[in-house]
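Have a look at the structure below before the remarks.
Of the protein chains in this complex, one is absent; all others appear in place.
A and B label the chains in the order they appear, each numbered from 1.
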Amino acid sequence: MTPEASVQFDANGRLRHFLTTEGIGRDTLIEILDVAGSFISVGERRIKKVPLLHGKTVVNLFFEPSTRTRTTFEIAAKRLSADVINMNATRLSTTKGESVLDTVKTLEAMHTDMFVVRDKASGTAHLIAEHAPRNVSIINAGDGRHAHPTQAMLDMFTIRQRKGAFEPLAVAITGDILHSRVARSQIHALRQLGVSDLRLIGPATLLPTEIEKLGVRTFFNMDEGVEGADVLIMLRLQTERMDGQLLPGPEEYFRYYGLTERRLKRARPDAIVMHPGPMNRGLEIASSVADGPQSVILAQVTNGIAVRMAIMAKLLGEAGREGQQ
Amino acid sequence: MTPEASVQFDANGRLRHFLTTEGIGRDTLIEILDVAGSFISVGERRIKKVPLLHGKTVVNLFFEPSTRTRTTFEIAAKRLSADVINMNATRLSTTKGESVLDTVKTLEAMHTDMFVVRDKASGTAHLIAEHAPRNVSIINAGDGRHAHPTQAMLDMFTIRQRKGAFEPLAVAITGDILHSRVARSQIHALRQLGVSDLRLIGPATLLPTEIEKLGVRTFFNMDEGVEGADVLIMLRLQTERMDGQLLPGPEEYFRYYGLTERRLKRARPDAIVMHPGPMNRGLEIASSVADGPQSVILAQVTNGIAVRMAIMAKLLGEAGREGQQ
Partner (left out) sequence: MTPEASVQFDANGRLRHFLTTEGIGRDTLIEILDVAGSFISVGERRIKKVPLLHGKTVVNLFFEPSTRTRTTFEIAAKRLSADVINMNATRLSTTKGESVLDTVKTLEAMHTDMFVVRDKASGTAHLIAEHAPRNVSIINAGDGRHAHPTQAMLDMFTIRQRKGAFEPLAVAITGDILHSRVARSQIHALRQLGVSDLRLIGPATLLPTEIEKLGVRTFFNMDEGVEGADVLIMLRLQTERMDGQLLPGPEEYFRYYGLTERRLKRARPDAIVMHPGPMNRGLEIASSVADGPQSVILAQVTNGIAVRMAIMAKLLGEAGREGQQ
């Protein structure tokens, strides 16, 4: 297990932080999905709140702004009745030259219970977790190119919700695998959950070398890669990379790696289409597919609240079962 | 009824969204004012909260920043015990190129209950309302030059609070009628509530052509326009328009269209002075009038909280009466 994967657990093997899907056993992943299942109904009630985290303070510590992701964690924490503090951490650290660890230690001294950390740099959440006192939990809300484990978990939840068992599935991830923290976290979780046929699709420049070691197959040709798949996961293309040498122009990218209705027909008739959002319509995915009957993209968002509630509740040591009250 | 006015109602004629005062019947307007009346006392209590929206999530979706308006809705929602999410939507949509509708659909998928929408562009709240699922309500908090219906409603509340019946009143609105979403919403509401003598005052360049069709009288000469009026509504002058051809300089504007003590004397002795704020003192209104005994400008702000609580409670289908508990 990597140091980062192991720092997630306390001396008794209990999950304290959620930094990466790597190194988290199948049973724990399944338990999180089960607890999330019990929270799905909360969002459909008249009163969308459970008192699990009443009196706890959750800090959204975003060194990289992301309104959408911050909002999902804010809603999840408030549905658990926690107090939420949003921190635009960039300003704090840059205008006064304070180090990330001094910032976090200061916040911990205020008896905050949980940090949801987002940063452009890989490893920030891990760094903070290594120095966290016993009662403080860290959730990685995306760090550089490294990991985005709550996104991966909501994807797992959505796949199980629609497909049942993981083992027999063929799952194809398409796009900029090389730079995607989402893909990295998905691959670990899908492997752990026993997906037998995992495929990565993209231009050679965007596929990590030696990725096959992780037990996956790679495809440069998308038509071949989606053939007979049960689950098609499209990644968001970081269009700012378009300038460089790694990527062709948008039209060419869409022609080779965009998910069109024609290409979708090559997958199984009951295949589902996933995307972490926000989408570049007409770049990595056609609008007709994004809004079509096989798309579960908005279900992913809905599930994301329940999954984040489950992870928060689990880390703060409350029996997830209480959510079923 | 315009398409926008009709999208506000569900199949049973119940008000679902609050986008424009246009097309809302007298009875419904009066009902909102009555419910607001029951909320006035909440702001004066030791514990300024009622549990009507407990467990609901209200999103302040501001594509155009407005700290003051955002704050009124945030306070109103919190006094109703809702959870409030503030979104700086500009950043979201521009830095990641996501469309407004994708943003909103994503937020709806999180089971949010209400959006308070503000935008520089006319029609944004309407666009969102057209695509909203059954359980989601939209409030227009100002869209371009088009409408600002909650501001108009708090003005109606304030007029009724001070003057009783609408029918016998002479109401004069002064300023940049042409570009004012506030004026547009006020005119519809005042007409619907039966104000018999409605006057618009401003330079010819700032009065819409053919506005008399709405049953109002126009005045280029302010002294004539305020003569014998019961209610004087001053509009905020968008000083950024001063550069153009439409407006004279500030001194000249104040000389012709500023509300001074001398001009106020031409109105009825018990006339009230209103302004939506923030004021340009010495431009559209003299400080002595703004702070004088006939000014109800701060009462408008106080009433604004109760009126916004009433609209939120009504849209989310709770009996407004519960506010009287």
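Keep this in mind: a residue touches a chain if its C-beta (ideal position, glycine included) is under 8 Å from a C-beta of that chain, and two chains touch if they have at least 3 such contacts.
Quick caveat: nothing in here was measured; it's all calculated off a predicted structure.
Participant: If I consider the whole complex, including the chain that's not displayed, which of A:Asn88, A:Thr205, A:Asn221 or A:Ser288 touches that chain?
Facilitator: In the complete complex, the chain left out is touched by residue A:Asn88.
Participant: With respect to the chain omitted from the figure, which of A:Val7, A:Ile24 or A:Leu107 is a touching residue?
Facilitator: The one listed residue touching the chain not shown is A:Leu107.
Participant: Considering the complete complex, identify which of B:Gly249, B:Pro278 or B:Pro293 is in touch with the unshown chain.
Facilitator: B:Pro278
Participant: Just checking the interface: what residues of chain B touch the absent partner chain?
Facilitator: Touch with the absent chain occurs at residues 43-49, 65, 67-68, 71-72, 74-75, 78-79, 239, 277-281, 298-299, 301-302, 304-305.
Participant: Touching the absent chain: which residues on chain A qualify?
Facilitator: 54-57, 83, 85, 87-89, 91-92, 95-99, 102-103, 105-107, 109-112
Note that in this section only the chains that are shown with their structure count from here on.
Participant: Using mean CA coordinates as chain centres, what's the chain A-chain B distance in Å?
Facilitator: 41
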